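Showing chain A:
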Amino acid sequence: MKYIYYPGCSLKSTGRVYEESLLSVMDVLNIDYKELDDWNCCGATAYMAVDDRKAYVLAARNLALAEEQMKNEPEVNIIAPCAACFMVLLKTQKFLEENPEDKAAVVAALKESGLNYTGRAKVRHPLDVLVNDYGEAEIIKRITKPLKGIRVASYYGCQTVRPYSVFDDQRNPETMDRLMKAAGAEVVDWSMKTRCCGASLTGTVQDVALPLSYVIVHEAKKRRADAVATACPLCQFNLECYQTDMNSKFKSDLKIDVLYFTQLLGIALGIEPKKLGMNRLFTEPENLYKILEGGNRVYV
Partner candidate 1 sequence: MPEKPKIGFYWCASCGGCEESVVDLAEDIVMVADAVDIVFWPVAMDFKRADVEAMEDGSILATMVNGAIRTSEQEEMAELIRRKSKIVIAYGSCAHMGGIPSLANEFSRTQIMEFMYQESPSVVNPDKTRPMTSVKHNSFNVTLPEIRNLVRTLDQVIEVDYYLPGCPPTPKLLKDAVLTLLSGKLPPKGTVLSPDEALCDQCARKDTKPSDLSFKHFYRPHAVLLDSTKCLLSQGVVCMGPATRAGCEALCISANMPCSGCFGPTSRVRDQGAKMLSSLCSNIDPKDEDGIDAVLEDIPDPVGTFYRYGLASSLLRKKITEDM
Partner candidate 2 sequence: MPEKNIKSNYEPKIVAFFCNWCTYTAADLAGVSRLKYAPNVRVIRIMCSGRVDPQFILQAFASGADGVLIGGCHPGDCHYAEGNYKMLRRFRLLKRMLKDLGIADERLRLEWISASEGEKVKLVINEMVEQVKALGPLAIPQHLKNINEELKHFPGEEIREEEMAHA
Partner candidate 3 sequence: MERSIYAESFALDVTAKDRLDTRRKIKYESELDKTFSNRIAESAHGEQLFGCIQCGTCSAACPVSHYMDYTPRKIIQMVREGFKEEVLKSSTVWLCASCYACTVECPKGIKITDVMYALKREAISGNYYPKNAPASILANNFFKQVLNNGRNSEGPLLMKMYLKTNPFMLLKNMMLGIKLFTRGRISMKTEKIRDKKALKKLLNSVESKKKILSAGKPADVKEAAV
């Protein structure tokens, strides 16, 4: 099957690591994809706050582009790795199905600019694609450096499973856990999997956002996780880059590696760290390297 890859704005900047590691993993697994040509911003959460119909047009343009660029394929599968993009594209599709009047307006507007929207594209999360299309069994076959001894706390964030749970359980999702297990890691059972990290507020009301991130990092640490695996550029950024601020605000000295699940999977698939964007993290995940070498943890 051929996929169309929709990066979204974040994966080109703060979430660059996500893109690098995801694409490396897909290359190693021989997953066929091409980037959506001339994609535009999905509108994210902010657009909806200003003008809803424009927000739907914005998102629908990408779906229509995908339909156009995949018109010779039996199915149109769009991989949207960013949780916000994933949710917004899904929401747009569902909303337009439920509201024919809005759909007509959006379809008409797109037609004006030469695009045809039918809604036949399927919006897919990379977790869904890896577990349900590719399959854990196939992945396990390709694991060369199992993450033995590494305790991973899978963190899905909000919008991967909310409000729509298209490929996983809404309250206790498990796809990422299954992937991490396939990669040889030990997964941590915790109840923070889908708790909000406050990402959309870090830029604006840091006082509110910081405690939200803190309880997650704190709980991961408490459950003796070595790494938090994320599937959202904002979550990763928030949980990784604000650790210093958390420590100063809450007078603590937590330190935990926060990676994309694709990075962890990439390590297990034997991909070199640079191709997984490890060098772009604030500090490289030394703990993991040590454990994999069979050494002791650098920080606890």
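The candidate set was assembled so that all candidates are chains of the complex that A comes from, given by their letters.
Just so it is clear, a contact is a pair of C-beta atoms (placed from the backbone, for glycine too) under 8 Å apart; a residue touches a chain by one contact, two chains touch by 3 or more; residues count from 1.
All of these numbers come straight from a predicted model, not from anything done at the bench.
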{"item": "Complex partner of chain A (touching, any copy) among 1, 2 or 3", "value": "3"}
{"item": "Complex contact set, residues of chain A against candidate 3", "value": "9-10, 12-17, 38-41, 43-54, 57-58, 61, 95, 98-99, 102, 105-106, 109-110, 112-113, 158-159, 162-163, 170, 194-196, 198-201, 203-209, 211-212, 214, 218, 222, 241, 249-252, 279-282"}
